[in-house]
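All protein chains but one are shown in place.
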Amino acid sequence: MKKSFLIQFSLLLLLIILANLGLRPAENLINDELGNAGGIRVDLTGEETIFESSPTGKEPQQGGTLVLAESAHPEHLNTFTSTSAAATRILDNIYETLLGYDFRTWRYDKPVLAESFSVSEDGYTLTFKIRKNVYWHDGEQLTAHDVLFSLKSILNPFVDSAPTRSSFQKVTSARTEGDFIFSVTSSETHFRNQEILGGFHIIPKHVWDPEGLLDRYSVEDLLNPSVTREEAAIKGFADAFNVHPQGRPVGDDAEPIIGSGPWVFDKWITGDYISYAKNNNYWNADETYEEGFSEDGAYLDKVIVKVISDATARLTALKAGELDFIPRMRAVQYFTQTNTPDFLEKFQKVNYVVPAYSYVGWNNDRPYFKDKRVRQAMTMLIDRDNYNENVAYGLGIPTIGPFYIYGKQYNHNIERWPYDPQRAVELIEEAGWIDHDGDGIRDKDGIPFNFTFSVSSGSTSSKYLALMLKEDLRKVGIVVNIRQLEWSVYVENLRDRQFDVVSLLWIGGLEMDPYQIWHSDNIGDRGSNYMGFRHAEADSLIEKARYELDEGKRNAMYFRLQEIFHEEQPYTFMFYQRDPGAYLKEFHGVKWLPIRPGYRLNSWWRNTASVGATS
Amino acid sequence: MSEMAPARTYSQIVGSQFRKNKLAVMSLHIIYVLLFVFIFADFLANDKPIVMRYQGSTYFPVFREYGVKWFGLNWQDAFKSQQFKILEKKYGEGDWAIYPVIPYSSTEYNLQVKLQPPSRAHIFGTDELGRDVLSQMIHGARVSLLVGFVAVAIYVFIGVILGALAGFYGGIIDIVIQRLIEIMITFPRMFLIITIVAVMETQSIINIMIILGLTGWTGVARFTRGEFLKVKNEDYVVAAKALGYRDFRTIFRHVLPNTLTPVLVTATFGVAAAILIESGLSFLGFGAPPEQATWGSLLSSARDTLPTGWWLTTFPGLAIFITVTVYNLVGEGLRDALDPRLKQ
Partner (left out) sequence: MWRYFLKRILLIFPTLFGISIITFLIIKLAPGDPTAIKMGNQQSGMASDQNLAKQMIEQTREIYGLDKPLLLNFVIFNVEDNWKEVQDYLAEGQGLSGRDYDDIVEPLKQADEVAVPFLVGLLDSGNLTADESTVVLEILTIKQKLSISAEMSSEKQLEYIQNWWHGGTDSTGVVRSAAKDTYQFSGFQKFKKIFTEAQYPRWLVNMMTLEFGTSIKDNRPVWDHIKESVPVSLIFTFTSFMLAYLIAIPLGIYSATHQYSTGDKVTTVILFILYSLPNFWVATMAIVFFGGGDFFDIFPVSGLHSLGASEMGTWDYLVDMAHHVALPLLIWTYGSFSALSRYMRGSMLEVIRQDYIRTARAKGLSERVVTYKHALRNSLIPIITMLANLLPLAISGSIIIESIFSIPGMGQLSFNAVLSRDYPIIMAVTTISAMLTLFGILLSDLLYAVVDPRITFEEKR
């Protein structure tokens, strides 16, 4: 009996070990010159701001389908009330804005739905002339009334769009003149006004508000609480707006979303996929904006966005031919699991930058981090290069400040703090943190240097960082406790400033206004200055710069601001992120941009001459 | 039972019955090994020497660590930074150190050797931070076993008592206990765990044990109750009642042993299940704190590295699998041995 059990047992052990041995891929890492695991590293510095990763000399072909996978679906597709990046990635294809980025200058002044625009002399009013040849997907013409209606929907206080609305707080009035002139006035001449006031999605009034409930109210009315409180129709509209079927066209027989963009909405099967198809009647079909960058709609017939929540399953599905494109995969997958000759022959691997940076935030109001010397020391105690190379597989781009590394605001003259534990310890001791009581832990005024590093439970990279820091700081007499929190609790603690140290990503854009995160006004209940950064000079720079319309002067102020950040180290700025992805080599016209999400499917086309893996 | 004065005591009978089951006995030996690892984890895998000679005096750093942790002692000045391996470079004449078999702690990282397959230096390989997998498993054994034992001890205790009371007395007691069971069962357990993990200031494995214990008893209670319902009309119970035995005695001396059979099976499965649940919680990100290695957390964090990092999933997976299996086999052996009908 004992024997038979032993035999069974050891047989099974053997089986499992053998099975697992089989898991080693036949080929180990292919080390190409770039050290990049056979992929392309997109670098947008210098003159080249658009990078094409699979160039062919050939004319783009029409037709074909692209299947890509995301980790989660948007909560819904109501453009003003949704907050997820997943929703934006889909809706940006279906809706359009008045203005857009000029891909050559990267200014937000390319006319899209607007034919032209002008800024009033005092700078407070923007006037847009709307194109007369734009039609909604259902054939109706797009007019200035749709634009005004869209803005009113955002401003309606009962619409669940608080995060979107917060950018529009300074709007004071807006009106139409005839059917094709739209003007909007705000109470300040912010340098990003064009991007905000010309950058919201325009939704069709005749679909969302066929009865014209909002017609009776002006923008001023909607901004006036005594009106919105009294008028039931305003709330009535909002209640209907929040649950409008256009925002959640789920199922086979749902009404499609009506937009004006180069893609038309096709279908949303919950938990399975969302698809959109080429708009064959796109208004801009004759016009090409930039060579190869097709503004005249798309080449592909259809895009299917599948949701596969598990990273392993996602990669497996790509390998199995169920997918054509994974925009984001895990670093470890990119570097160790996609290196077989088979894979490299079939797929093109790319890693590209997205405007989001990671940081370690020190709560500046905690006794440990009050002194900037301690914060500098903390930065010097984090072995960022080692972390980047080994944990992040070199995907991070070291940054010294919050501005986009490819943008014009970034100050390239500042040298990063080095990794220098010795100097760090000196600084900490200078600041008075010495082990007075001999228990091996530094202390000052009776407070032991013992802080908590909060980690969001989904984030492996910040978990690893916290573990490393705990081990390293223990050696210099500082105790780190790691606390893993769910995202909703994590964010709540962040908002209430109930934390010592956090590790997070900020998503930004090409240009940003540091007011929200760095001005001392925004400490506490009113903004996102969670670390409690207070600095008189920084405050005045931030205030001045946001109304400075001269780019050179403005950026000079931001350069100075970054010097202050560097000196003060309210955060330890870690890295701008590269997202590693892979797509089937049949696709061409694949271009990478310095704006989110880093690619635009408009320019992609499929070379149907080679046999496709997907249906 | 004592009045009848049998030739051998009950436990002797159970013992001899149990010993007949070779499979269970062998599993028990494996559990002894696990217990050994459980107790002596710090002496098996540690980055501190067990004994060392340094500048003319002898030190016992592993013991000292307990002193620091529990008795408010401080590290000697020479060891403040606890970097014994770096200290080695300063060794003079006559200095030496004896390290544990696995000279790595579970948290010590070294990015230069990350994701290394098993080798002589790292018998079970290293993880994404270059931590020694075997060391993590040895320390993880503590957590995993503790979770199993404590959680099940709590819930079997609660469950048997409540179930017995409900089944034996019936009536209003039964109704109240039944409602309690119902409320407990219908509670979203995962939510309770997540909530409590979030509420607690410090994330700790003890919370998880208590939560698993407090939420897990319903099965045992319902089982015990069901068995009591079945048994209470049987001859020997009716006889005991007729003899005028007090309720307490009837329950615990006569009925309980007869109903323990399925409960014991449940309990052994329960220890195993608790280990599995802990690993599932780790997978969802609600398990032990990150610095605390558990088999489950090792396994779940290694998912991403498949298929390359096979050693990262294989060994912790095997550890869970072996432990769970031997617990179940011992439970089976016990079940057979304890069976009251084998006594004659």
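Order as written gives the chain letters A and B; numbering starts at 1 within each chain.
What we mean here is this: a residue touches a chain if its C-beta (ideal position, glycine included) is under 8 Å from a C-beta of that chain, and two chains touch if they have at least 3 such contacts.
Computed from a predicted structure; not experimentally measured.
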Exercise. Any idea which of A:489, A:538, A:574 or A:593 touches the chain not displayed?
Worked result: A:489
Seminar exercise, completed: Which of A:49, A:84, A:218 or A:520 touches the missing chain? It is A:84
Exercise. From the list A:61, A:127, A:218 or A:340, which touches the chain that is not on show?
Worked result: A:340
For this session: Pick out which of B:117, B:170 or B:289 touches the chain that's been left out of the picture.
Result: B:170
Exercise. For subunit B, which residues reach the chain that was dropped from this view?
Worked result: 23, 169-171, 175, 178-179, 181-183, 185-188, 190-192, 194-195, 198-199, 222-223, 226, 229-230, 233, 261-262, 265, 269, 272, 276, 279-280, 283-284, 296, 299-300, 303, 306-307, 313, 317, 320-325, 328-329, 332, 335, 339, 341
For this session: Since one chain isn't shown, list which residues of subunit A touch it in the complete complex.
Result: 1, 4-5, 8-9, 12, 19, 22-23, 25, 67, 71-72, 75-76, 78, 81, 83-85, 157-158, 160, 162-167, 169, 223-226, 228-229, 242-243, 247-248, 250, 252, 269-273, 304, 306-310, 312-317, 319-322, 340, 342, 356, 456, 458-459, 462, 486-489, 491-498, 503-508, 512, 516-517, 524-528, 614-615
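The rule is simple: only the chains that are shown with their structure count from here on.
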Seminar exercise, completed: Whole-Å distance, C-alpha centre of subunit A to that of subunit B, is 43
Exercise. Touching subunit B in the complex: which residues of subunit A?
Worked result: 1-2, 5, 13, 16-17, 20-21, 23-25, 311-312, 330, 332-333, 336-337, 386-387, 389-391, 435, 438-440, 455, 457-458, 460, 463-464, 466-468, 470-471, 474-477, 481-486, 489
Seminar exercise, completed: subunit B residues touching subunit A in their complex are 22-23, 26, 68, 74-75, 80-83, 107-109, 111-112, 114-115, 128-130, 194, 198, 202-203, 285-286, 289-291, 301, 303-311, 313-314, 317-318, 321
